[in-house]
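With one protein chain held back, the other chains of the complex are shown just where they sit.
Chains: A and B, in written order; residue numbering restarts at 1 for each.
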Amino acid sequence: MSSKEQILSALRRHTRETYEMPDLTQLTPITYADPVAEFKQKTTTTAGARLIEMAPGDDLNALVRQAYPEVKVIASNLPGVEAQLNPDTVSEAQTLAQAEVGVVRGAIGVAENACIWVPQTMKERAICFASEQLVIVLSADCIVSNMHEAYACIAASADFFQTYKFGTFISGPSKTADIEGALVYGAQAARGVTVVLENNL
Amino acid sequence: MKIGLFVPCYVDALYPEVGVSTYRLLKSLALDVEYPERQTCCGQPMGNAGFERMAEPLAQKFDELFAPYDYVVAPSASCAAYVRCFHPNLMKGRSCDAAGKTVDIVEFLHDVLKVTSLKAKFPYKVSVHNSCHGVRELGLSSPSERNVPKFNKIIDLLRLVEGIEVVEPERPDECCGFGGMFAVEEQAVSRRMGIDKVKRHIATGAQYVTGPDSSCLMHMQGIAEKERLPISFIHVVQILAAGL
Partner (left out) sequence: MVERHDNTFFGVRQKRDRMAQALPEWEDLREAASQIKKHTITHLADYLEQFEQNATRNGVHVHWAIDAKEYNQIVFDILQAHGVKKVVKSKSMLTEECHLNKSLEKQGIEVVETDLGERILQMMHLAPSHIVMPALHVHREDIGETFRRLIPDFDDIAKGYSAIGGSPADPNDPTFLTYVARMHLRRQFMEAGAGMTGANFGIAETGDVVVCTNEGNADMSTSIPKLHIVSMGIEKLIPDYRAMGVFQRLLARNGTGQETTVYTSHFRGPRPGGEMHIVLVDNGRSSILSNQEHWQTLKCMRCGACMNTCPVYRRSAGYSYTYFIPGPIGINLGMLRNAMQYSDNVSACSLCCSCDNVCPVKVDLSTQVYRWRQQLDSLGKADPMKKVMSKGMSLLFNHPMLYSGVLRLSPVVNWLPGPVVACSLNPWAYGHQMMKFPDKSFHQLWKERLL
């Protein structure tokens, strides 16, 4: 018997009483009257990110340049962003560690915790983590109140994992408090995050 | 309503005044109270130490002894909790009637009698010791860990006492470190927990620490005396019965 068969048969043999899945429709998770306002507030406070609002017609490229005036190496595959590195065409992921700023698009924003769902839409996802600073572009229309709503959106769409089999929720820059409990921004991944919020009103 | 008074072993031996206050308080409320003399212990010390089978005969005796009563009232949250939560399992197949009707004095006054006034006077500042088994097994107060409406039955009763000022320490329901045999088996940690708890009570400026469990009070008092920490200890029933 293979290990798999042994494990499965042991599990079946050892199960006595079984339990049903609870009815999760009975759960009433927190929702916000104004999820966008809540998202903005959490983004700049608990998540520790910067927030720039973008009106329709604004130039993303100009906004990025304005936010990071000294920067020389930008990575992105977003149309309309002038980038020196393209995560679709770099020969190896390691190259993206040279990116001072990486610009990616987020698909869903979550008000309760300032998470942004960033599905992988580029060949090398290292852009999301190895870039010194990360810019996430998000439409304000895509902000939901809580994680249940976010996961419902993701589960409902076949698109997010179609091409690349990865997605991540990111809430602000990378952090640690491993040294004496002192909070430090910029652990292994992005040292800073800027959320560019597209307001389509 | 016939009440059987249960005075736990260590209260009997070391703090009989707690039993006396309980008896007097119940009598002052015009209740029919008896004390079946052949009682000794609920078995908790042995059970918590890992010798539950030694508690079995005690659970069975307890059930028989208190059969004639409608309520068994004890001035001890942890003993009442042990009877309610653990005795049913110790009956070797027989049903446990005592478990359903055994209550701590605080619960009895608050939930059964629903007292709205007391004759007691106690013009001192007291810091409430929310004993663990009282909070988390009997529900005498809302556990600080949970998101539930806040309540505290001990404080509700104390507020009926004239002249009293009631406060709670920081970390209001953190364990004092008694834990029965824990205090002798893990002496250093138990002592450390006790010192920390006594200091938090003292920090409230209270003159007395009060709670529903003499075991906690005994542990903290022993530590306070040894460390010369200035605060006194009194069981909550003694305050509620003050003057009787």
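We adopt the following convention: a contact is a pair of C-beta atoms (placed from the backbone, for glycine too) under 8 Å apart; a residue touches a chain by one contact, two chains touch by 3 or more.
What you are looking at is a predicted structure, and each value in this text was computed from that prediction instead of being measured.
Participant: If I consider the whole complex, including the chain that's not displayed, which of B:87, B:133, B:153 or B:235 touches that chain?
Facilitator: Considering the complete complex, B:133 is the one touching the chain left out.
Participant: Using the document's contact rule, name the residues of subunit A that touch the chain not shown here.
Facilitator: 2-4, 6-22, 24, 26-30, 42, 46-47, 93-94, 97, 112-115, 123-126, 128-130, 146-148, 150-152, 154-155, 161, 164-182, 184, 186-190
Participant: If you put the missing chain back, which residues of subunit B would it touch?
Facilitator: 7, 9, 11-17, 19-20, 23-24, 35, 37-41, 43, 45-52, 54, 57-58, 61, 132-133, 136-137, 143-148, 171, 173-175, 177-187, 189-194, 196, 218-219, 221-223, 225-226
We adopt the following convention: only the chains that are shown with their structure count from here on.
Participant: Could you please state the distance in Å, as a whole number, between where the Cα atoms of subunit A are centred and where those of subunit B are centred?
Facilitator: Chain centroid spacing, subunit A to subunit B, equals 52 Å.
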